[in-house]
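Yeah, one chain of the complex is gone here, protein chain that is, but the others are all in their spots.
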């Protein structure tokens, strides 16, 4: 595809800023590549920062650049076509979408799928081989269900939602429209509710259900449990990575993102636009305010203020945490210095 | 259901303590709700502590209360029916069970299940669509196997055990009676055993198997590996949450509970009634004594005494850990003070 065609197709995103080298250069682009592996046929993306130096050595014929006149001038000088935008990462995503259409099965219900007669199935759905849809489940229009997915009774799948292979949707779960549930994820299984008694742990039946808002994406093998009573909910537009644990009764706001292996214990409340780094753990009944950002591997015990940027286990403000982290390796030196000072003090001022 | 009927059906649990407001109040109860989301038709549960204040503002018509005369009096004054018991959480679980029967398929073997002729299948079993049961496996009476479960050869599934969708039971695993294996869990796969040699890692075949005692519950996507020789065992009545890793050759005692994302490396021994918080990691060959309690995100290197309450990575007694955790954010201040003192000391007592 000619660079000019890419620019034209992206249209508004680029044109509104008129920030492109076209029409001076109009190379043929065969593929999109990361800047480290760019080829002479590729368009690549410079996010700025540590990658900026690649403008001077890349063999890519075209680049997406941040709005940076110096980088743009360098690219032009090297005969590289470029586009810039205030959100170059978004431009990159839009450009990939011109070259790549993700695999999506054609509508149709595979002969081996087992669908309960009481289930409702919308129009234009694609239901793969060996899918199982149980009693009274409801499948919206244009839903795509990949092979070997199991849907328990009374679950609801919203329009255009995509369920990848081998995921499981449990009883009464309500999945919104335009969601993506990745392979192996389990939505709406029993919360971990047991009551200690002298003779052992008694199971508390989990009569609640899980609700995912529209546009939610749930990563591979992530688990979202339903509660004993009420709901576990994930707000519209939130994105969860792989291998995450969401305990029973958690409430997650809209547009919140969680990196892989986060664990939220039961009853936790998370606001909107929150960002949780990988492997973060959150203790029962904690509350994390809107737009809080939590560094990877942090441990949250108690509440976090809206907008707070936190790190460490247990968490503290990240500004402090970064200092603490830098000082931790000096703890042996600190200890030694302290012992020396104490000794000096004792020698010079012996107690009476 | 009238409150009086609930009290009557719970019978012994309540009657033996005669702690209920009935027959003075006998509202109709339509549902069970968490106290935060109680409705005028609901019965709710006050666990005490931070939730106690809700007695004064809830719209619930009925409450389960701890044995606390003040809370009981408040409820009575507000016209709220109540029950109390020494273990109110247990009473809540029993009450939920009156209102909610979990989904359980009817007995029968789905036409699409693939069962090896050499497998033994008990009476009254429910085997779902696309289940695969391989050679010489043994399925007890009244077992329920949800769709797409795979059982490898020679596995044994005890009576009344419940296997949720897409879980995998590997060769020779022995699952006790009354167990629940949740969706996506993998029981009895190869332990992670490789021998380093100059040319690479040589696989050590894992000839052992996994044994789960009666009444064990295993969470979604949790993995329990079998060892090279001998067994990996989980004691009767133990409950494991989601996304847990149990390495090859681990021995877990009875009635132990583990929160999500715990990782036990190979050869670890855990006693009975142990409680492990979420994301706890335990290094190879560690031993954790009976009734030890380990805080979330802790790291265990070495042994933990029976009854110990521990936290931190590596673990220390939790009483110390809580102090350490409170002091960590002061490390920059500590460092600064120490530098100041050292400087003062040097100025006032210069070395000769």
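When the chains are written out, they are named A and B in that same order, and each has its own residue count from 1.
We adopt the following convention: a residue touches a chain if its C-beta (ideal position, glycine included) is under 8 Å from a C-beta of that chain, and two chains touch if they have at least 3 such contacts.
Because the structure is a prediction, the values reported are computed rather than measured.
A.B. asks: One chain isn't shown here. Among A:1, A:129 or A:202, which residue touches it?
C.D. replies: Of these options, the touching residue for the absent chain is A:129.
A.B. asks: Of A:165, A:274 or A:300, which sits in contact with the chain we cannot see?
C.D. replies: A:165
A.B. asks: Which parts of subunit B face the unshown chain closely enough to count as touching?
C.D. replies: 112, 114, 130, 132, 148, 150, 152-153, 166, 168, 170-171, 184, 186, 189-190, 192-195, 197, 200-207, 221, 223, 225, 227-230, 243, 245, 247, 249, 261, 263, 265, 279, 281, 283, 285, 299, 312-314, 316, 320-321, 323-324, 327-328, 330, 334, 337-338, 341, 344-345, 348
A.B. asks: Contacts of subunit A with the missing chain: which residues?
C.D. replies: 32-34, 36-37, 50, 87, 89-90, 92-93, 96-97, 99-100, 102-103, 110, 112, 128-130, 146-148, 164-166, 180, 182-184, 215, 217, 219-221, 237, 239, 241-243, 254-255, 257, 259-261, 278-279, 296-297, 313, 325, 328-329, 331-332, 334-335, 338, 341-342, 345, 349
To be clear about the criterion, only the chains that are shown with their structure count from here on.
A.B. asks: What whole-number Å value describes the gap between the mean CA coordinates of subunit A and subunit B?
C.D. replies: Measuring from centre to centre gives 26 Å for this pair.
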